[in-house]
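The complex appears here minus one protein chain, its other protein chains still in place.
Per-chain residue numbering starts at 1, and chain names A, B and C are given in the order in which the chains are listed.
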Amino acid sequence: MARITLASSLAPYTDGELELRLEVANVRQLFQALGERFPELQAHLETGIAVAIDNEIYQDALLQPIARDSEVILIEKIAGG
Amino acid sequence: MARNHVTTTVNGDPVEFLCETGQTLLEALRDELRLTGTKEGCGTGDCGACSVIVDGRLLCSCLMLAVEAEGKAIATVEGMADGETLHPLQRKFIEHAALQCGICTPGILIAARSLLERNPDPTESEIRYWLAGNLCRCTGYHKIVDAVLDAAREMRGA
Amino acid sequence: MSTTLKYQEKALKLVGTRPLRPDGVDKVTGRARFGADYNLSGQLIGKVLRSPHAHARIKSIDTSAALALPGVKAVVTREDFAEMPDELAAVGELTINFRDVTRNMMAREKALYDGHPVAAVAATTESVAKHALALIKVDYEVLPHVIDVVEAMQPGAPLLHENQYTQGVKPRPERASNVAKRLEFGRGDVAAGFAAADVIVEREFSTKPVHQGYIEPQACLASYSADGQAELWTSTQGHFVFRAQCAKVLQMEVAKIRVTPTEIGGGFGGKNNIYNEALAIALSRKSNHPVKMVMTREEVFRGTGPTPGANVKVKLGATRDGKITAAEAELNFQAGAFPGSPVNQASMCAFTRYDLENVRVVGNDVTVNRPKVAAYRAPGAPIAVFGVESVIDEMAKKLGLDPIEFRLKNAAKEGTQTYYGPKLGVIGYIQTLEAARAHPHYSAALGPNQGRGVATGFWFNIGNETTCSLNVQEDGSLTLNLGTIDVAGGSRASMAMMVAEELGIAYERVRPIVGDTSTLGFNFLTAGSRSTFASGMASVIASRQVIEKLRQRVAKIREVPLEAVAWKDGQALPADASAAQFAPMSLTEIARMAGKTGGTIAGHAEINAQGAGPGFGTHIVDVEVDRQTGAVKIVRYTVVQDVGKAIHPAYVEGQMQGGAAQGIGWALNEEYVYGDDGVLQNPGFLDYRIPVASDLPRIDTVIVEVPNPNHPYGVRGCGEVPIIAPMAAIANAIENATGLRLTQQPFSPPRVLQALDAAAAAKG
Partner (left out) sequence: MRYEVPKTLEAAITLLAGAKGGARVLAGGTDLLIQLRAGRAEPELLVDVKAIAELRSIEAAAGGYRIGAAVTCMELIENAAFAEAWPGIVDGVKYIGSIQVKGRATMGGNLCNASPAADSVPSLIAAGARVCIAGAQGWREAPVEDFVRGPGKTSLAEGELVVTFLLPRRAPRSGDAYLRFTPRTEMDIAVVGAAVNLTLDDQGVCSSARVSLGAVAARALLVPAAAAALIGTRVDEAALLRLAGAASAACKPIDDKRGTKEYRIKVAGVMARRAAEIALQRAGGKD
């Protein structure tokens, strides 16, 4: 199962839970699983979240594969000037 | 409202237009004559994007009334190149990457040209003070100053 | 699909050289067309009526007198725009609350800042339009306002949004607040870290709002036809994003709006969002005429987004030998009238130059009665870094360490765990510090009343949605149609260089243009230093596709197997001696035959570019302080930055110099000045003081190139990083010259003189 870590800024939406393991094959499945587990996180997942898979940041990449042994970190989405 | 009839010369060509008394030369150039190379950045003489040369004087066309142009000779960026041949300042600005967005470029070219007409061999400091009325937000002025120095050098045949 | 192309080291012919930009001649001859340079026959002039109050309930708007004025063709107010739900919507890759977008574009219940649009008119001439504005009667109930971020956070402060409850705090607050959102980032145990520290430095900083200061005011031209189609010409950093926002607020189908981007006269983040565009389309729809809307400079200052003003607290602990044990920061950012300051990105940038065990950053996004903030080059980062790099400098001094040495002792490197999420990949921070230390500037002698300062900056850089098409024309010249705006850095040149490099042809044979929204699929904004990275990647993919098709075509024409056909220096030739031999064919020859051998050849890419490589910069500045007037003069400036790979070094230098110059203005004299009535007092270039040529020295540049492994040419990006460090570097230089630690931006003469006098008085 992939190791999932949520940025500490997301703690308020997960009752403080920031680390978990999930059986997911891509980002879409990850968001789905997290959304079911943490309803308050749902809105943020769809709008304000980027994902780092094995330390590469992906934005808006729902189909990005997640390997069984991947380390996945959810972070705030980044824009710019 | 009664409009004023103005006969003047732009880049060597005789032109006529009608304007309201309150209309600026900048508005007449852009809206009546469709010479949009001269830009408006502020409309209050603080940015220099609308710089033109009138009877040999560098000025902000946003601070001159169109009716005052009667009988004058006006030079804008559209008249800088000689046919297909760019003015040395125009060429050097491209070569030195002295322009980015380009909105301030026509005004700066006109201002730099009027400097070199008076002072063919300006120092860096003289260039910076002469161009102080022309705001550029992209370049930090470094490459603009280099382009003017290099153009001056070429025009002096040095 | 999400795409990365790995970096390949190879001998380069074009990339890294300095050819002339394709937009150069048009820009020096006045032929280049910017937002205000477009006109249509029969067009009307649109003008906006703006609130004179910082905070007021709009009881009624009477437009009858304006509509009765001859020449007035249409008036729009809040009544003309649909209410939008209060929810975050991802539109064009941006996450926006359209309830707020509609209200920022046109006030509804309340005017929330001086300059907030309350009505717009379209008339036959500008003077008629102006006269019409004066005839619109708005009945305001003026409300108490709040602008300062600290005051706005207090309980009992005037509330902008009566039903705004702070997000990100548990349990959900009972009272509404101007604090829209609270964010907390961190790792390790900060308390333990400070306990382990020998030296602790703690300081509070404040900054004022500053404006991007692009010289071209927002300008657009809209034409809506009775068949429900709209065309829009506008000065924008993202024509697809503008289209998406207009479609949403006007409830139109996306494909029915065609947006053509004009040359853009500077943006720096300020042209990431719509202002007049949807109003112009609405006025055009109502009047059945094209409508042109050009902002005045005053409108730009009063109505468009500057940066946040902020309150920043920083605490740092370190051991005597110079290892940082704990770092803590609180960032309180003005969001302006609606939530959405860049405090989240500022929080992530605050300490991400250092390898830290124990970090905690708290950010608050606070609504106040000022225009909604917009992005400005590395949004938020310069504000956070001003505080952090000032404290880093002070700590180095307390520890008796050279400031670059102290940074090197704690520098982030490949594998450093960030406090916002991932570990850092291959980065060039240490290389920029070492290059700065080795630069002659760093060891040059200083004159009387002069001081030297150093500071560093980090920016993520980004990728995102990008498209392009590459068409081989019948003579073998190529048209590269890009969907990502060239905001003036010269990205069109860089893209053409990469295409020419890939194909092995002359740069001049590739004509890059930026296509309108009907010619390509969606592209994100040119923002976040993504253009050369992402659009470059797309251009390379399209080029390789073209090469593949060219090889296939030659294999057919010469009747040889595909493997036998290699592509080199602009021609197809036998792969090697062992492969089938055939007469080489140049790109031109293939192109000439293309029509008769299966049709024209083109490549295209529609990607969501991933794998952006972070950028780091180190700045050195010398200042001279006039102790009698408090004037600070910048006497020397050097920018060192890792850009991954400089495709066009001259244009990269231009980004570094321009960013530094904006940072210098931010540090010294730029600020929004508000009266007690909440009205902006300096909405013009006379009293909003951006640097003029005679204010600045030459700005030396050192380009460091540590390739980004996730780009075919190693590009990271360069636009954002150079604006991050100047404020802190200059504060540190002033401290070095005077012994005074300035914590309030701007470091304007009255501020500096006051500090000098206070210090003198303290000495007695």
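Criterion: a contact is a pair of C-beta atoms (placed from the backbone, for glycine too) under 8 Å apart; a residue touches a chain by one contact, two chains touch by 3 or more.
Keep in mind that what you see is a predicted model, and the values were worked out from it rather than measured.
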Shown chains touched by the chain that is not drawn here: B, C
Touching residue (missing chain; options C:N104, C:N669 or C:T738): C:N669
Residue among C:A444, C:A506, C:L562 or C:L686 that touches the chain left out of view: C:L686
Contact partner of the left-out chain, one of C:G42, C:P144, C:G228 or C:P750: C:P750
Residue in contact with the excluded chain [from B:L59, B:I74, B:L109 or B:I144]: B:L59
Missing-chain contacts mapped onto chain B: 2, 4, 20-22, 24, 43-46, 48, 51, 57-60, 62-65, 67-68, 111, 114, 129-130, 132-134
Positions on chain C contacted by the hidden chain, ascending: 130, 628-631, 668-669, 673, 681-682, 685-687, 689, 691-692, 694-695, 748-750, 753-754, 757
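To be clear about the criterion, only the chains that are shown with their structure count from here on.
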Chains in simultaneous contact with chain B and chain C: none
Interchain centroid distance [CA atoms averaged], chain B/chain C, Å: 29
Intercentroid distance (Cα basis), chain C paired with chain A, Å: 26
Chain A contact footprint on chain C (complex, rising order): 1-2, 4, 87-90, 93-95, 167-170, 182-187, 212, 268-269, 272, 342, 344-345, 347-348, 375-379, 419-425, 459-460, 462-465, 525, 527-530, 608, 610-612, 710, 719-720
Complex contacts: residues of chain B adjacent to chain C: 20, 22, 30, 34-44, 46-47, 49, 76-78, 80-81, 86, 89-91, 93-97, 99-106, 109, 124-125, 127-129, 131-145
Of chain C, residues touching chain B in the complex: 18, 20-21, 23-34, 36-37, 39, 127, 212-217, 263-266, 268, 294, 296-297, 487-490, 650-651, 653-654, 657-658, 660-662, 684-686, 690-694, 696, 698-699
